[in-house]
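The structure is given below, and queries will be raised subsequently.
Presenting chain A:
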Amino acid sequence: MDKLKEAEPEEHVTVRTLRERLPDAVLSTKSFRNEITILVRAGDIVRACRYLKEDPDLRYEFLSDLTAVDRLGEHPRFDLVYHLYSLQFKRRIRLKVQVEEGEMAPSVTSVWSTANWHEREVFDMFGIGCEGHPDLRRILMPEGWEGHPLRKDYPVQASPKWWEEGGKSD
Partner candidate 1 sequence: MEWLVFAPLAAVALATAVSVIVLRNPIYCALSLVGTFFALSGLYLLLQAEFIAVVQVIIYAGAIMVLFLFVIMLLDVGHEPPAWLRRDRPKLVLGIVLISLLLLELAVAIGSRVSQGIQGPYTSELVNAIGNTQLVGRLLFTDFLIPFEITSIILLVAIVGAMVLAER
Partner candidate 2 sequence: MTEARTMTINMGPQHPSTHGVLRLVLELDGEIVVRCTPHIGYLHTGMEKIAESKRYQQVIPITDRMDYLAPLSNNLAYVLAVEKLLGIEIPPRARVIRVMLTELTRIGSHLVWLGTHAIDIGAMSVFLYAFREREQILDIYEQVAGARMMSSYFRVGGLFADLPEGFEKTVRSFVTTFPDRLAEYEDLLTRNPIWIQRTKGVGVIKPEDAIDLGLSGPNLRACGVPWDIRKSNPYSGYEQYTFEASKGSHGDVYDRYLCRIFEMRQSVTIVRQALERLPDGPIAVQDPKLTPPPKPMVKQSMEALIHHFLLWSEGFRAPAGEVYQSIESPRGEYGVYLVSDGSNKPYRVHFRTPSFVNLQSLPRMVEGRLVADLVAIIGSIDIVLGEVDR
Partner candidate 3 sequence: MVPDPAFFVIMVAKIVVVFGLMLLSVAYLTWLERKVIGDIQVRLGPMRVGPHGLLQPIADAIKLMFKEDIVPQAADRWIYLLAPTLALTPAFISFAVIPFGDRIRLFGRTIDLVITDVNIGLLYVFAVASLGIYGIVLGGWASNNKYALLGGLRSAAQMISYELSLGLSVVGVVMLSESLSLVQIVNAQSTAWFIVLQPIGFLIFLICAIAETNRAPFDLPEAETELVAGFHVEYSSMKFAMYFMAEYANMITVAAMATTLFLGGWRGPFLPPVVWFLVKLFLLIFLFIWIRATLPRFRYDQLMRFGWKVLLPVALANIMITAAFVAMR
């Protein structure tokens, strides 16, 4: 099944420029199905994003998506995944940041307003806080909810304790 030719990630213009400009930020790169993933050092994500957004040759001005993946059992435990898009060059790029449980990730709300709700969702679902977020609170689950549903150790058939206690959403 897996016969497609993969692009060499290091040859991609985005990776080349980013490595040139922020050499410390890029930890590793990877390509799968011709999609480039760049693992960025957590502390550099805001810088990297701003650079990618503003560089005239890259112009990733659109943050398509921001989410997280729980890799329970690995360390660091969580991946934060950023999907960037360049309207001008019609290119997509995926950035990744890894954080350990209990750590905060830097917020990119200063770069894109749209990150606001995405980061709230990540916080709500995974319990990963974003440092510098203007309004970090739960978004989908009720305010008094315990636990973070999308963590792998959160049971699929969770006990509906919250409802039984007659909890009310604010």
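The definition used in the following text is that a residue touches a chain if its C-beta (ideal position, glycine included) is under 8 Å from a C-beta of that chain, and two chains touch if they have at least 3 such contacts; residues count from 1.
Regarding selection, all candidates are chains of the complex that A comes from, given by their letters.
Here the structure is a predicted model, which is why all the values come from computation and not from measurement.
A.B. asks: Please name the candidate from 1, 2 or 3 that touches chain A in this complex.
C.D. replies: Of the listed options 1, 2 or 3, chain A touches just 2.
A.B. asks: Provide the residue numbers of chain A that touch candidate 2 in the complex, in ascending order.
C.D. replies: 1-4, 32-33, 35, 37, 61-65, 67, 69-70, 81, 83, 87, 90, 92, 94, 112-114, 116-118, 125, 138-142, 149-150, 154, 156, 169
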